[in-house]
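A short worksheet on the structure shown next.
All protein chains but one are shown in place.
To keep things simple, chains are lettered A and B as they appear, and every chain counts its residues starting from 1.
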Amino acid sequence: MTLRWLAAALACAALAAVPLIAPSAFRQFGTEALLLASLAQAWNILGGYAGYPSFGNSAFYGLGTYGTAVMMARFHQPFAVGLACGASLAVACACAVGVPILRLRGPYFAIVTLGLSAMLAAIVRNLAIAGRNIGLILPLTRKDTLFYELALGLLVAATATVALLAQSRFGAGLVAIRENEEAAAVMGVATTRYKVAALSLAALITAIAGGIHAYWITFVDPASAFDGSLNVKMVIMAVFGGPGTVLGPVVGALLLSGISEVLASTISTMASLFYGVVIVVAVLFMPKGLWDAGRELRRRGLPYFGENLRRYRL
Amino acid sequence: MTDGTPILEARGLTKRFRGLTALERLTFQLGRGEILGLIGPNGAGKTTLVSLISGTLWPTEGEIYFEGRRIDRLPPHERAHRGIGRTFQVMKPFPGLSVLENVAVGALFGRGGGERHRSRARERALRCLEFTGLASRAYDRAEALTGPDRKRLELAKGLALQPKLLLLDEVMAGLHPAEVDEVVVLIRKVRADGVSILVIEHVMRAIRELADRLLVLHHGEPIAEGHPDEVLSHPRVIEAYLGRRRA
Partner (left out) sequence: MALFVQIVVNGVLVGGLYGLMALGMGLVWGVLNIVNLTHGALIMLGGYTVYYLYVRAGLDPFAALPVAMLGLFGLGYVLQRFVLGSIARSPLLNTLLVTFGLEVVATYLAQLAFSADLRTINPPYAGQRLAIGGVVVPLVPAAAFGAALLLAFGLWIALGHTRTGRAIRASAQNLGAARLYGVNPRRIFALTFGTGAALAGAAGGLYGLVAQLNPYMGNSLTPKSFVIAILGGLDRPLGVIAGGLALGVAEALTGAYLASTYVDAISFGLLVLLLVARTSRLIRSA
């Protein structure tokens, strides 16, 4: 057990040291990838553990982005204050919206989250304080390494949270909700409370990622803050990597980011296509994600893929 | 056996769905440590009643009292915390989890809020599995269980909550006579531990042996109540079953 924590600490230290030796282009890729991994991990809490797939976490990302941006650009507050504002907005939204929408099952919930993100983007477009469609510009910092380390720190914090959650009573409750919500309720799991808590936790992590990104890029506008393609990416990364596991989403995110980066240098902006194809293939042949596939392949070999097809087809 | 204040009481309980009345002004009591059998032809409203007591459904009219306090508007998890446990007729395991983890959920969230630590919950879960004879399958996937073992799992899950009131919904359906006898023994042991039990059953032999009292429902209304022998020979009851009596 302690061996695992030691290995994790070593990995973190190694990752933290990377920007000191790598070229700046890699630092940029690294920061993006780490932020995406955090988003995937945040999604994992509600989507992987509790089984409520949100297709609109970009709503919280946008709130985090704008909270930070408005505080820093309009009120000239330091970054920490901006982050706190963004995070608070996102958590408040999660609590307010969570209770009604988490009563919805599967597809209803998914679609409502889609609509939520679009709605928030549309509202922000009309707010003068947020710069309407033009957006806001934040103060500039040239410390690239800072953002890398911040993103890494967020990912470590998010993963540690999920690791603790997986062992906790709260985590057991979320899993019970996922496996059979009615039975969970009757056995004493306060389902609504737990779901809202999971959503709020996801919102918090997602918003902080948005805030970091905002300060890093120094420019925000509704389109990029509430970017729909982020939803695609975080869901695919988490599901591809292994929903409901601690490291699955991280592996999925880093792997997919890496591959898409390689592809991007050869074929321009194929990102969407790549992610779309990945998710279709992954769901068809390894619906439980990379993590589970890795485990089962060792046991059963290639037939694993065919089995999934046979088990689930009409 | 019974001691004064009933542990469960329903007054004028009515449940209507769109166009269908499942229960009509049902009033009854269940005493502490009593085993009340609930029988009636299919569609009589038995499972609806259990859902109303456990909190999955809310009544259209009427009230339910548990240990003297009203519970009919409480969410299901609250009722579990107060000590009401149920099994499901259409079994509802947590498919992706092991048998032990299934039962551990009950231990983690049951009466009084359950255990705080997963390790203690697992210990209690193991004891429940031993009680129901499933200990050897503790680490199997729950969805791999078949028939009688699934019933045992349902029972173990209900017990893990440390309930004061246990609602059993057709735990004996599909069991061999020998297995039925085993379950009867188990239920008696549960009652001996101080649990009050409401049993829904179609297996008449078992219900006759187990129940202190029987309540018969037909089309959502009570048509007979009393000692099993009296009730089962009551002409209206026989008529309700259309002469189909299972020995």
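In the analysis below, a residue touches a chain if its C-beta (ideal position, glycine included) is under 8 Å from a C-beta of that chain, and two chains touch if they have at least 3 such contacts.
Nothing here was measured: the structure is a model prediction, and the numbers come from that model.
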Contact residue for the chain not shown (choose from A:194, A:275 or A:291): A:275
For subunit A, residues in touch with the removed chain: 51, 53, 55, 100-101, 103-104, 106-108, 110-112, 114-116, 118-119, 121-123, 125-126, 228, 232, 235-236, 239, 272-273, 275-280, 283-284, 287, 309, 311-314
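Heads up, the rule we're going with is that only the chains that are shown with their structure count from here on.
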Centre distance in Å when subunit A and subunit B are each reduced to the mean of their C-alpha atoms: 42
Complex contact set, residues of subunit A against subunit B: 167-169, 172-173, 175-176, 178-180, 182-192
Complex contact set, residues of subunit B against subunit A: 54-56, 75-77, 80-81, 85-86, 88, 92-97, 101, 104-106, 108-111, 113-118, 121, 157, 160-161
